[in-house]
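Missing here: one protein chain of the complex. Every other protein chain is in place.
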Amino acid sequence: MTTHYLILSGLLFAIGAMGVLIRRNAIVVFMCVELMLNACNLAFVTFSRQVGNLEGQIIAFFVMVVAAAEVVVGLAIIVTIFRTRRSASVDDANLLKY
Amino acid sequence: MSPWLPILMAVPVLGAIVVALLPKGSDKLAKQVTLLVSLAVLVLTGVMAAGFKPDGDRFQFVAEYDWIPSFGVKFGVGVDGVALVLVALSVVLVPIVVLASWHDADGVKTADGTLITPKRSVKTYFSLLLVLETMMIGVFAATDIFLFYVFFEAMLIPMYFMIGSYGGAQRSYAAVKFLLYSLFGGLLMLVAVIGLYVVAGSKTFMFPELVGAIQDPAMQKWLFGGFFIAFAIKAPLWPVHTWLPDAAAQAPAGAAVLLVGVLDKVGTFGMLRFCLELFPDAAKAFTVPIVVLAVISIIYGAIVAIGQTDMKRLIAYTSISHFGFIVMGVFAMSSVAQSGAALYMVNHGFATGALFLAAGFLIARRGSPFIGDYGGVQKVAPVLAGFFLVAGLAGLSLPGLSSFVSEFMVMIGTYSSQAHGSGALTAAAVVSAVAVILAAVYILWMVQRTLNGPTAEPVKPFKDVNAREIWVLAPLVALIIGFGLFPKPLLDVINPSVQQTLTNVGVPTSTIAEKGTGQ
Amino acid sequence: MNTIPAPTIEYGTLAPLLVVFGAAIIGVLVEALAPRYLRKAIHMPLTLLSLAGAFALVLVQVLRGQVSTTASAMGALAVDGPSLFIWGVILVLSFVCVLLINDEGHFVASAAAVPGSADEEQAESAGGGHTEVYPLVLFAVGGMLLFPASHDLLMMFVALEVMSLPLYLLCGLARRRRLLSQEASMKYFLLGAFSSAFFLYGIAMVYGYAGTVSLPGVNEALARGAALDPLLMIGLALLGVGLMFKIGAAPFQAWKPDVYQGAPTPITALMASGTLVAAVGAVMRVFWVGLGNLDWNWRPAIWGVAALTMIVGSILAITQTDIKRMLAYSSVAHAGFLLVGVMATFGTAEQNAGSLKAVLFYLAVYGITTVGAFAVVTLVRDPGGEAGHLSRWAGLGKRAPMLAGVFAFFLLAFAGIPLTSGFFGKYAVFAAALESGTQPGDSMGGWMAALVVVGVVASAIAAFFYVRVIVLMFFSEPSAEGPAIAVPSMGTVAVIAVSLLVTVGVGLYPESMLGVADDAARSLFIR
Partner (left out) sequence: MESHIAEIAQHTGGVIGLSWLMIAFPLVGAFVLLVFGRFTNRWGHLLGVAMSLASFAVAVLAFFELVGFGEEQRRRAVHLYEFIPGMVDMGLLIDPLSISFALLITGVGSLIHIYSIGYMSHDEHRRRFFAYLNLFVAAMLLLVLADNYVGLFIGWEGVGLASYLLIGFWQFKPSAAVAAKKAFVVNRVGDFGLLVGMFLIWTTFGTLAFGELQPITSENPTTLAIGLLLLLGACGKSAQLPLQSWLLDAMEGPTPVSALIHAATMVTAGVYLVVRSGAFFFPEGSGAALAVAIVGAATLLAGAIIGCAKDDIKKGLAGSTMSQIGYMMLGAGLGPAGYAFAIGHLITHGFFKADLFLGAGSVMHGMNDEVDMRKYGGLRKLMPITFATFFIGYLAIIGFPLLSGYFTKDGIIETAVHHQPILGWLAVLGAGITGFYMSRMVFMTFFGQKRWADDAHPHESPSVMTIPLMILSLGALGLGAYLVLSNRLLLFLAPAVGRPEELPAFHFTSTPGLATLALVAVGAAFAWMRYGRAEVPSVQPRGSFLTTFARRDLYGDALNESLFMRPGQWLTRLAVYFDNRGIDGIVNGLAAGIGGSSGRLRRIQTGFARTYALSILIGAALLTGALLLVGNI
């Protein structure tokens, strides 16, 4: 029953999105984004099963690679900003506004 | 294909480039070059106009070049009678304005030596002026509606800089207001221009080919609205007039002349040519509301003018009143009124030009635009006072001066118009005639407080006009009196194209005189 | 035993891409191997040459008339006329942006060093700046090329990331105002990642509906599928979120002002021009190619987005006090105008080509004007960096009349005043929109007209803030100690000159550019 997987995927995606909105720590926020990506992966794999071709599964691999690249870039940025501000809270970075 | 109009348009812009490229410190040369170029354009226009055949084709000196084939846009120029006289008005005013503005960018000092405006870039001012001249010629000469639109909007920019950089204390407010008001109207017109192109489906913007292209009455009304609002703002018609007093009051006198004398005419010119001919059914349907607005403008502008304390604002409000007459004449659907309106456009340019410039000379001496700061100028500067008075009298349409003929034709044409029954238009003409009284009040009230009475202390050191100022005002006064007594040359040129317009609108025009039915 | 068929790669067609990516990889190697003092000397010509070369390769394809009519690289990429046009535009834009980047002083010496620390001083004194900027830019440009040319959604996602990731980093590399720069970087990154997750989830949904991620495949599935699956609708919406985020349409515009303000100005220029061009290209491809059979469903939604974007961008820009932030909002408004063009779809290919031409033309002229405007911004400086605050621009017209004049001209072009390129851009999309609205039986007719009117009102409001800057520059008295006007490098001069020439030239005679756009659009997107 692929529906269950889809629901799980949706839940994961929603949890990730809520995490982005709620959490302050940049690392955690970033992890939540990764969670959303993984929710996508789950959906791809499920759909792949449902529609009966392998594309979805292949996409999942691509996504993983992209996610890894994103981690590299993301962590670099977060680390730099942490070094300057001594804080990893996304809310602290709000000089740019209005 | 006639090269005249492209040449006329090219000369000033080339002149502008030359002026802009002159080396630093050659201010005087810049002025001389500008004057020379503008005079050359005047002469060229004169030669061209001499070849105009009033009974010939509607559009003459036609030139058409492909410009943007992808959009179906042509560089199409040509003039009919109305356009020709307006082009002539523009090229006559430019050299006069050049002379009048001779020292405007140098830093203006009053008679007692206080600096009113600081020194600014002379070259920029005069090259803007020449660029503006090209655009003024272009906007009247364009037979391609897209080209018309391009000039219609692009004209705003040099004027914007002339007001904003060279104007009075509130100049940036006035300049921005002017620009945004006009731009807003222009953009609505852009939508209508596109709509016209799309709905007509003829893949061209050439005006003659678009006449009668839109048949659907509802669509006509929408498109008419787009054009009309733009022109009403430009003209300006009550209630979208409030930019004009600010802009005219803050602009240097020369720029104010071009603004009120020429740029605003584009609005009424556009109504006459585009609103009427492209959307005749809508124009007829909206005649009464528009004439009502025009009458409100006439009376309201006059009343508000009476209450002004600033000379230039006062003149601006009188223009609002006069534009009301022009709009009324355009929409009265009678050839007398329409000829009168077209003639009014020219005459108003001369009359208001003279008034603005004379006021400008006064202001340059005193450093204040406020009427209350003057008094008794007649005593110390009688010639200047005389010019001011004559210009004022032209402003109140004194018979014998040019504006009278046009105002008379507009009113009598409106009164006798057979369109819409005659009731509404007749009433409009009668109400508008009240303006002859109000005009006397606002002009003479200003004259009384500035020229007459005991000479005010700050006015005493005034010098009378110098040669340059005479050369500015005398030609205008000569034109005002000349066309006041002998308007035929203008009317002969205007009448055929007005007939054509009315034919396209579908108003029967047996003769210029719809002879009365008798009683 | 199944054999995997060897993929066919049309190297000739893909050559521009390959050149850019190849140069980027060489750039990385240079970073790794070349001594510090040599790096810039190698990077600069390498980058410029590769971009110029790629552009030449695009030209060759076009001039030889070899524009491919089928998808390349096993259906992953569509190097069709519009793609080539967009590529050409992006390559030119990035070339001039690189000239700006090349100017001294925009980039931090060591991004990792804490501002004001000994590390930073040391890095400063070592000189050279961050030379990895060049390969990063090349990667980003590669992504930009890939993005609008993607023929399937997976490719598009990958392209999106390839384009975005280097930009996230580049945003954080400003030499002055490091905190702002880093903040911009982080915000861009987090929000970009967030939105690309949406995009990806959208892809998943569409895949679930259509069983394929190939754009024509999706379209065919739409034609077949009778019932409108909620799955599809959600997928569509989420795809839209990702794309709208990239072009900065409301309500997904929030990142734009912050990022544009914080990023080093040459990078802002690149984002405002190249990224926007690429993203709009991708939007067109997704909506026209992938969802062409569903236009009755997405057009109302995009109508709302477009209207909101134009209004929000214009209104919010009015009260901005920072020049870059103002230009960011202006960019939001322009994204809205572009969406008006995106909505102008028709029944017939010929008419669609007209709309496509309009959008392509708009992209080209807007992009180049934008780069020019930002180039001017880089020249007006305070001791602490660029003089961002508008009050510092007061009286610039007296201090530096040429510069202020040029900038004023760019602003007028943004405002769409006739006789500038911007006017024709705006005209083109509005005309396309109105035309699409008058198709027989098109119930969007009145709506399209209304959208154009909204656009016109927004233009009028937008004109206000462009004009406000002109007022400041020309009609205000200069403050006592105004900003210094940096002596521009040859590169910057070239950038400004090229932008000005194009803006003026196209403003006077748009036909040449329109002709190119027309040729490009005529072949339409490969379906």
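Residue numbering begins at 1 within each chain, and the chains themselves are lettered A, B and C in the order written.
Following the convention adopted for this analysis, contacts are C-beta pairs under 8 Å (C-beta built on N, C-alpha and C of every residue); 3 or more make two chains touch, one makes a residue touch a chain.
Small disclaimer: the values here were computed from a predicted structure and weren't measured.
Here the chain not displayed is in touch, across the complete complex, with A, B, C. In the complete complex, the hidden chain is touched by one of C:252, C:337 or C:366, namely C:252. Checked against the hidden chain, the listed residues B:10, B:213, B:292 or B:412 yield one contact partner: B:412.
Of the candidate positions C:41, C:60, C:301 or C:349, contact with the unshown chain belongs to C:301.
Within the complete assembly, residues 17, 20-22, 24, 29, 90-91, 93-98 of subunit A touch the chain that is not shown. Interface residues of subunit C with the unshown chain, by the touch rule above, are 186-187, 190-191, 194-195, 198, 228, 230, 233-234, 236-238, 240-241, 244-245, 250-252, 254-255, 257-258, 296-298, 300-301, 304-305, 312, 315-320, 461, 464. Within the complete assembly, residues 177, 180-181, 239, 241-243, 300, 303-304, 306-308, 336, 376, 378-379, 382-383, 386, 393, 398-400, 404-405, 408-409, 411-412, 415-416, 422, 426, 429-430, 433-434, 436-437, 439-441, 444-445, 447-448, 451-455, 486-488, 491-492, 495, 511-519 of subunit B touch the chain that is not shown.
The criterion applied here is as follows: only the chains that are shown with their structure count from here on.
With centres taken as mean Cα positions, subunit C sits 25 Å from subunit A. With centres taken as mean Cα positions, subunit C sits 44 Å from subunit B.
Counting partner chains per residue, subunit C shows two or more touched chains at no residue at all.
In subunit B, no residue reaches two or more other chains under the touch definition.
Interface residues of subunit A, counted against subunit C in their complex, comprise 6, 9, 13, 16-17, 20, 26, 29-30, 33, 36-37, 39-40, 43-44, 46-48, 50-53, 55-56, 58-59, 62-63, 66, 69-70, 73-74, 76-81, 83-85, 90, 93-97. Within the complex formed with subunit C, the residues of subunit B that make contact are 66-71, 121, 124, 149-154, 156-157, 160-161, 164-165, 171-172, 175-176, 179-180, 183-184, 187-188, 190-191, 194-195, 197-199, 222.
Those residues of subunit C that touch subunit B in the complex are listed here as 357, 397, 401, 412, 415, 417-419, 423-424, 427-428, 430-431, 434-435, 438, 449, 452-453, 456-457, 459-460, 463-464, 467-468, 470-471, 474-476, 509-511, 514-515, 518.
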